[in-house]
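All protein chains but one are shown in place.
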């Protein structure tokens, strides 16, 4: 067999479907005070929604943010999926299977802008760039290791070993793909844990890995585009997930 | 104060937003075997999806049915909401509040077609129509009781009692309203528990109350309209929630 | 039939089973840095757990607080259960059924210490005591209304009406009972929403109803007794649910 092993630091997060609006938040919240009358809110985009949405966000009334829908297609290394799949509430996943499909020879290796060196202790790390030499050596080691692993994978397959056994020694930086479905509330929970912001912007700062932080940044963009008032309120109230 | 107390047996369940398709089921399932290639499924409505969807349903692979979205507006008596809110997974609710809003004098009383008499023991009831006289007496008693309750409610309010205290003695057949958001998987779980079907149609027959069964019937219609192949597979495989 | 209708303001919340310790929090957190070595934490009650638990609470690392268990038996009016059952995550419920069981003539009426009068608007109410006369009138109205309702309920039953229909006009202050199972994380979420504390004690103050606030107070006691270090950290970090 002939194949070309590829290395990349690209992570793809693509919104493939959504139905979301600030109006739906207002309608869901107003049902408590207006009952049936809240249906009027669904089609109006009223300016006064801003105040209500800020009120909900400030006081952490979370349920009105659940009546909407986003599906993302994600193409990323397994170690990113490992963290992502720990989000249980308000998330649905379907992922590529190493049992059902031969995995492609595509591996994640950090690019030169990714911080390489850590300082501090668990729970209080800071990360800084490495030297160019460190970077080059790291790339060489990872590329060589992945090549050995993928070659042994193909040898296993050619030797008649079942896919689910052959793939066992493949590394967590091999790419996988999934559909991930969520709503604005589960998105805000995800962002609050998977994005790094300084203390004045995030009341409860997090220290996520750069790779899932990148994925969160793309999700944030989609969220901000679909629900701009909700997004503004989230940012204004220091990114506390309601 | 002047008001008119109303009695009805109408339950309103209205689909106010949805984004759902059989294609999304196929794409989510095919990502396991096709990875990125599954994106092609999202826009194609291929006939061969039927076989795959039946396969998923038969073997209870449930997650591919979660990548879609339905929001219903529901106007129903509180005793219906009490059962509905016990569904925790894949459901989001926002409901009218007796703390924030004066409740309307609208009460549910069963109509003449609703079975009135039960036989059997817990877990094995059967229901049958009552006599016309039983029905009339039941209606009179309920109407009178509701009128007393609502009148005392208004008296409490006029006497300066807080809404959340005034409403405490209002009956569970007073109407409330809510937005309920779910997906095809949580819909099928709901239908499997809240609809009654004979044993040859439902592998695990349920004995729901008539009122929530009615609500489930409306949801079933919306579900069937949006995802006809999925719905057919659900029915064909004896209404076992995947 | 002869029966005695009863009115009370007693709400019963009783811990019937639990297995919980601060050690389990420490072990679950330390598995991230110690792996198998974390098993040592399970039996040691080490003093240094305090620092780690405070760290987890401050940074809202919630999952280590889930490896424990509490079951409460609750006897309370339906309107309290209505709010309680909106908690979907980390809660399990089984409740008395008006379909399967004749409901007892026991109704909640607020006692003299319960605030009766509200000021302000939705989302910003304050409550104050009423006058003795207001209280007496409210009690009389509620007692009379409940008596009418229960009497009509019994008449329905004697007239052969099915329990599930007969109970439809019973008020939301009739008592029900349930088992409610949760863990320390879902308890803290419950407390943060269902207890009222001044702003210097609660970073996100809530405005719960007095009756569920009382239930939350009992749960807080059980939680504090079983997991004192976790509880102290929760209070110290201004009752923000991790």
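Letters A, B and C mark the chains in the order given here, with residues in each chain numbered from 1 onward.
By our rule, a contact is a pair of C-beta atoms (placed from the backbone, for glycine too) under 8 Å apart; a residue touches a chain by one contact, two chains touch by 3 or more.
Bear in mind the structure is a predicted one, so any value in this text is a computation, not a measurement.
Participant: Given that one chain is not shown, which residue among C:33, C:126 or C:140 touches it?
Facilitator: Once the missing chain is taken into account, the touching residue is C:33.
Participant: With the missing chain put back, which residues of chain A would touch it? List them for me.
Facilitator: Residues in contact with the chain left out: 77-79, 81-82, 85-86, 88-89, 91, 93, 98-101, 107-110, 114-118, 122-123, 125, 127, 130, 134, 137-138, 141-142, 144-146, 148-149, 152, 155-156, 159-165, 167-173, 209.
Participant: Could you please point out the chain C residues that touch the chain left off the display?
Facilitator: Chain C touches the missing chain through residues 16-19, 24, 27-29, 31-36, 38-39, 42, 63-64, 66-69, 71, 73, 75, 92-97, 100-101, 104, 176-179, 181, 183.
Participant: Kindly note down the residues of chain B that lie in touch with the hidden chain.
Facilitator: Per the touch rule, chain B residues meeting the hidden chain are 32-33, 55, 59-60, 63, 86, 89, 122-123, 204-206.
Just so it is clear, only the chains that are shown with their structure count from here on.
Participant: Taking each chain's centre as the mean position of its Cα atoms, how many Å separate chain B from chain C?
Facilitator: Roughly 26 Å separates the two chain centres.
Participant: Using CA atom averages as chain centres, what separation in Å is found between chain A and chain B?
Facilitator: One centre to the other, that is 33 Å.
Participant: Going through chain B residue by residue, note those that touch at least 2 other chains and give them in order.
Facilitator: 93, 100-101, in rising order.
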